[in-house]
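Okay, structure first, notes after.
Part of the complex only, each chain left as placed.
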Amino acid sequence: MDFGVSERIETIVSMINEFVERELIPMEPEYLVHDFNEMLPRLREKQAMVKQMGLWAPNFPVECGGMGLSLVEHGLVSEALGRSPLGHFVFWCQAPDAGNVEILHMFGSDVQKQRFLNPLVAGDIRSCFSMTEVDMPGSNPVMLETMAVKDGDDYVINGHKWYTTSADGADFAIVMAVTNPEAPPYLQASMIIVPSDTPGFNIVRNIPVMGHEGNGYGSHAEILYQSCRVPQTNLLGPEGQGFVIAQERLGPGRIHHCMRWLGICKRAFDLMCKRANERVIAPNGKTLATRQIIQGWIAESAAEMEAARLMTLHAAWQIDNVGAAKARDSISMIKFVVANTMNRIVDRALQVHGGLGMTDDTILAYFYRHERAARIYDGADEVHKTSLAKRILRSYEGREVR
Amino acid sequence: MDFGVSERIETIVSMINEFVERELIPMEPEYLVHDFNEMLPRLREKQAMVKQMGLWAPNFPVECGGMGLSLVEHGLVSEALGRSPLGHFVFWCQAPDAGNVEILHMFGSDVQKQRFLNPLVAGDIRSCFSMTEVDMPGSNPVMLETMAVKDGDDYVINGHKWYTTSADGADFAIVMAVTNPEAPPYLQASMIIVPSDTPGFNIVRNIPVMGHEGNGYGSHAEILYQSCRVPQTNLLGPEGQGFVIAQERLGPGRIHHCMRWLGICKRAFDLMCKRANERVIAPNGKTLATRQIIQGWIAESAAEMEAARLMTLHAAWQIDNVGAAKARDSISMIKFVVANTMNRIVDRALQVHGGLGMTDDTILAYFYRHERAARIYDGADEVHKTSLAKRILRSYEGREVR
Amino acid sequence: MDFGVSERIETIVSMINEFVERELIPMEPEYLVHDFNEMLPRLREKQAMVKQMGLWAPNFPVECGGMGLSLVEHGLVSEALGRSPLGHFVFWCQAPDAGNVEILHMFGSDVQKQRFLNPLVAGDIRSCFSMTEVDMPGSNPVMLETMAVKDGDDYVINGHKWYTTSADGADFAIVMAVTNPEAPPYLQASMIIVPSDTPGFNIVRNIPVMGHEGNGYGSHAEILYQSCRVPQTNLLGPEGQGFVIAQERLGPGRIHHCMRWLGICKRAFDLMCKRANERVIAPNGKTLATRQIIQGWIAESAAEMEAARLMTLHAAWQIDNVGAAKARDSISMIKFVVANTMNRIVDRALQVHGGLGMTDDTILAYFYRHERAARIYDGADEVHKTSLAKRILRSYEGREVR
């Protein structure tokens, strides 16, 4: 066992920490009141700096123009970036593009790579991933109503999606649609690349989430696919393998999310400690930091953060070393453990700030309302808990236990 | 002991329930995307209907033009109104005006009543309450920096306040300011009425709270009092009695809040049950309602709501029957119990709605982000817990316990 | 609404409080190290005192020799008695006899009343209730394997029961056995009175519970019914109505338990506050009471106790006024709310006592280990939660909710 981190990664992480503190955090007040699109020019400038520093696309394969970090290594990077909501986008390892790069790299044809993958890795275009449906539970991926029917050399897609994150302004979507309705449930759907200028690709609205519709990268679209026609060569990977590929996409994706959430934890924790030290609550100069209830929160937050962090790095290490399939239980666990840890720590940090915590004068209220989603997307807590438990319980069947 | 409710109140409550369902809830989608001021004309129409129904200002004394309900009775009304964020405003028993009416009624001079109280009860003007300061902990009322210095027949007020709710558009503020800096801590401050058109009453901004600055009634102002001069006849109650009067204001105010929060609980609970019954999560038609984890949340929510409700009604009954002073422990308890109950139930309801819960397509995301403040204002949970505990512990001193 | 208590009951409760403090609590150290049977003579003396005070059997009907208190009234008595584990036994309103008295009174024939009820109410004999089976889940009453087969004028009973509380030394058992295996599930079982000297009534052992087998009233038996033959006149109530009667028995029984648990809460709370005030933890004389974490526990415990208490009294009031059937939801709620409240408060009180809390030098360790069962018997928490939730969810079906 060795819990040490290589010097190379320590250096990268400290460069990133400094960049986040110096370049990104000062942009946050603007971010909290402006549209994403309005900020884009200034974010592009930061991206140029990142490229120059050689830290572009840390998790993408070297041959695609990324840094080719392992999952453990990228985890540590993602934690540093997660401290600001602008981090991942500026370093170009943001969802949903990161996942799309991964599957295009693994399953894309040469033509697809040239047209979609290369400009995506370069940061010239954006993409989205269109799976969740309005009327169907995201927790049960085999319940899809979107159909892609073959017609000549094309697929004709009809369906109603929502929570297609960042569709507004994306150049293409990877759409999950049923191509083989007669196949067994998990073999019915395929992934199909749909350029966003295809007729029938209709964004109904950017969904108002927690009071804001957002725009551009910072939005979640509701999309109607209305006889949306693309050539069959836009099929990504084998037909009927949509869920299999989606599963590949989710394992590392959860590590990314969890480590990003840990960055949020760290940021909220820092702000909480700072506030506790500074907030005078009595005429004798005593601060919040002298109060045991606050101390209790700080100790519990530190411990929960440490637990969540070790679990996530362990899961990443497992994926790196024995593959995502064998890391399945670990991946399920971190999904609900880290999301809840983050929600609790942000909640405590907000409480320590009192009225200030409710305002947009700190980043905490933003984290509080938007990161609530972490317990829902990519499988709600409850879905992960029950599926994990069922696997565990199955492993005990027929086993002698004293 | 008698847990029954009089027929009169049952009738009133059921009228209000129907009005909320039929007139107010349908306005909510508009409320979630528009400014308060924009909606004002339509809200005025609803207020006119309420007046016609004889349900205007349910908690105000009859002689002021209200219904004169007891605190228990108004609690039940407040619960019904709380189901919609528009309820209290339309029935004209909203904070901070309700509290201001109370103290004007109890402590106002005849001139003050005529000029400020009467039009306020009538709904012709609005008011605000200016106590919380940016740099001072709201939890410790004796730490005030705002000063009112006598100069001729006037007070000259200087200070920096924030979270002066609904100051934007209010006709006057009741300002808490230090008038007697040499007196013992709890006898230093006074309440002074400051018309909002007084020179030196400067609203710096409406504070952005959870992503929105809001406006009009739906806002929280930061205010600089800069040599703001009002006649000494604007003193409300005796000089140096600011905290004593504030304490009077808070007791019943907490009942109002708690019962309003219980209305929010009820609404969130209804939506949660409805969603659980309707959301199909498996191809065989099984709904969320069949899932034990959801059932567990529903049972726990029902029980927590019942507990919070009985405790609040009990506290109201105590205030009605033995006075706020003797009800002090009960009032402290409900403040943190009900606020946390509401936060938990809203959180569960949101989770049961999945991605939909994060959107503004239901009211839940609004409750989630804005009602988080309940654990902070009027004394944070921790302040109530420790002051309650200290009183309890003191009561055990010198007492024989086996 | 009226949360007041009559003067008569206040007097009774304060007499009981004094008796418990003066007569029973001093016997506890002995109770913690001796067998129940060994203490019996001294407990009999206390019972004689109770009879003389006119406080014998407070919940039994006056015509049976009890005080005939309403459920709300007896609830308050039960709370006072619950402060000591000896309280209910000495005042003769202890489970399982209290429930047996109730059903004998409601469903017993005159002969049964004369032979079993009268001496039981008088305190001359004890009884037990034999329902739970080793291999069958107590949570599902329709899964019973014990059979009572008619043979001539008799029933012949075969089956394997356990957790037949207080069977050791009881004069008779009320046994739940299947008499009508072909009937619908809830109409298969009957209650049959089995004198404990009947051949085939074989106590296998007193089950060791939390380290002790106990004996006499303070024990839980495992019983084999082996061709145990009783006359059919020992049938209690109509044949096949066992579950219906059991349901009657459980409603008020849960009030008794819950109010007893509230007595335990009160006792643990008193000890916690006392200890916090007395325990010096720093050379400067500061006590545990000055520590915010302890204060937090005290405030939360006070609030939880108040909530649990109001809910239980409300449920009792409902049973008294509208009947157990309509109080069903309230009864389900209090079962899990009060049991968990008690477990939490005892746990905190123990923690405040540190190492002392683990010893038998206080009553807390006894409460900690033995009252853990409260979350299990009479339906585990989870059973109550899910059945409550299902009823609630059903009530929302077809109902319009906005």
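Letters are used for the chains, namely A, B and C, taken in the order the chains are written, and counting of residues starts over at 1 for each.
What we mean here is this: contacts are C-beta pairs under 8 Å (C-beta built on N, C-alpha and C of every residue); 3 or more make two chains touch, one makes a residue touch a chain.
It should be emphasised that the depicted structure is a prediction, and the values quoted were computed from it without experimental measurement.
Copy number for the full complex in this structure file, with 3 chains shown: 4.
Note that only the chains that are shown with their structure count from here on.
In whole angstrom, the spacing between the mean C-alpha positions of subunit B and subunit C is 42.
The distance from the centre of subunit A to the centre of subunit C, with each centre set as the mean of the Cα atoms, comes to 52 Å.
Each chain gets a centre from the mean of its Cα atoms; for subunit A and subunit B, those two points are 38 Å apart.
Those residues of subunit B in touch with two or more other chains are numbered 294, 382, 385-386.
Listed in rising order, the residues of subunit B touching subunit C in the complex are 1-5, 21, 25-26, 72, 270-271, 273-274, 276-277, 289, 292, 294-296, 298-300, 302-303, 306-308, 310-311, 313-314, 317-318, 321, 329-330, 332-333, 336-337, 382, 384-386, 388-390, 392-393, 396-397, 399, 401-402.
On subunit B, the positions that touch subunit A within their shared complex are 32-33, 132, 137-140, 142-143, 162-163, 185, 207-212, 279-283, 291, 293-294, 350-351, 354-355, 357-361, 365-366, 368-369, 372-373, 375-377, 380-382, 385-386.
Across the complex, subunit A is touched by residues 291-293, 296 of subunit C.
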